[in-house]
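Apart from one protein chain that is not included, each protein chain of the complex appears where it belongs.
Entry: subunit A
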Amino acid sequence: MQHRSLLILTSVLATGALTLTACGSRSNDNKSNGGGGSSSSSSSNTTVVIGVDAPLTGANSATGLGIQYGVQIAVDDANAKNLVPGVTFKVKALDDKAQPATGQQNATALVADNSVIAAIGPLNSGVAQSMQQVFASANMVEISPSNTNPTLTQGKDWATGNKVRAFKTYFRTATTDALQGGFAADYAYNTLKKKDAFVVDDKQTYGAGLAGIFKGKFSGLGGKIAGTDHVNTGDTDYSTLVTKIKNSHADMLYYGGQYDESELITKQLKAAGVNIPLMGGDGMFSDTYIKTAGKAAEGDLATSVGVPVTTLPAAKDFISTYKSKGYPGDYGTYGGYSYDAATAVIKGVKAIMDANSNKLPAMTDARSQLVDAVQKSDFDGIAGHVSFDQYGDTTNKQLTVYQVKSGAWAPVKSGTYNG
């Protein structure tokens, strides 16, 4: 008797825990599916699904949700305007929790779903590395609105000029860290007149890559590197790091990583009386950063891809839709690029159907034809012109430096950087 009740209790608990975990992800799927297709008026007979993979819960989810709903709005617009007659688009959003292993599972799930034609995402470069091969094997287009690590498109020897494209199915609408890191170093050295930078990264593909590029460019310009350190994602205590920075007498801190860590670092840094600006990349360009760090964020800087989405006339409708629907997450970082990435897929589907007497070929053929169609993309999106070079990189190389002023990110310099 005793043993049976133990067994029941243990299994109830275990099942409870598993169910709760499952609920977490399922409720997100429902959210994404529920929002779509409502405005569709066409008497369509084909449903084409665009997959989304991004962190939708936990770390990085503020910017991840911006990707999900950026795609959602693009799909709703396409359905409402009947952009591709006879086709209704839908979104299938999966949560990768910013974990490479989860991203790979999601990629496999998207490839296995015969209604999915292409995928938008992921947010993190490190996650992208684990997904690229899955999509390449299935000949399925993957467009990331936010990956900035150069190796994803140009191969691991890109820095020596030996650029090789490894995956012809991988594209991105964001420019690379080779440009972003250089742009940041240039701004820090020449405009801010900073001479001693302390460089910290989170050991992830994106963060370590970006910090390395910044370090190289900054010292190339004549700046000094006052010190370097690494942190673990998920850490909360940075007192040791703060003491090191304080003692190094650096006049700025450059952080390669995401807002989840940098918002705590800047807070603890300023609390210790070290009033130097923290500068980072697009991973920390999020309103959540300012919300958490509060006053400590004032004067901090972030570079991000593209020009501010609020200054783009074409993005006005996008922003008002995002706000009126009350979608969660930060659209400011990658929302526009996600919209454009989804639009590239939608336009690609149209091109395939135009070439095939207005019918969508079988999904395996459609997927592989879409790779060529997306490669030939050439249109004006809401965040700038959309076209891809021979590596799958965007030809839009605009970048912007933002600074926290009176509790909000204010653009201080936009431009194109060419190395």
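Keep in mind that, in the parts below, a contact is a pair of C-beta atoms (placed from the backbone, for glycine too) under 8 Å apart; a residue touches a chain by one contact, two chains touch by 3 or more; residues count from 1.
Here is the rule we use: contacts and distances are computed from a predicted model.
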Task = Choose one: "Branched-chain amino acid ABC transporter permease", "Elongation factor 4", "Sarcosine oxidase subunit delta" or "Transketolase, N-terminal subunit". The correct choice is the protein name in UniProt for the chain not shown.
result = "Branched-chain amino acid ABC transporter permease"
Note = Per the whole complex, from A:260, A:282 or A:393 the residue touching the absent chain is A:260
Query = In the full complex, which of A:62, A:140 or A:399 touches the chain missing from this view?
reply = A:62
Request  = Return the single residue from A:47, A:137, A:162 or A:239 that touches the missing chain.
outcome  = A:239
Full-complex contact with the absent chain, from A:46, A:139, A:219 or A:292 = A:292
Request  = Tell me where the left-out chain touches subunit A, residue by residue.
outcome  = 2-3, 5-6, 9-10, 13-14, 16-18, 20-21, 23-24, 57-58, 61-62, 203, 228-232, 234-241, 243-244, 247, 260, 264, 267-268, 271-273, 288, 291-292, 294
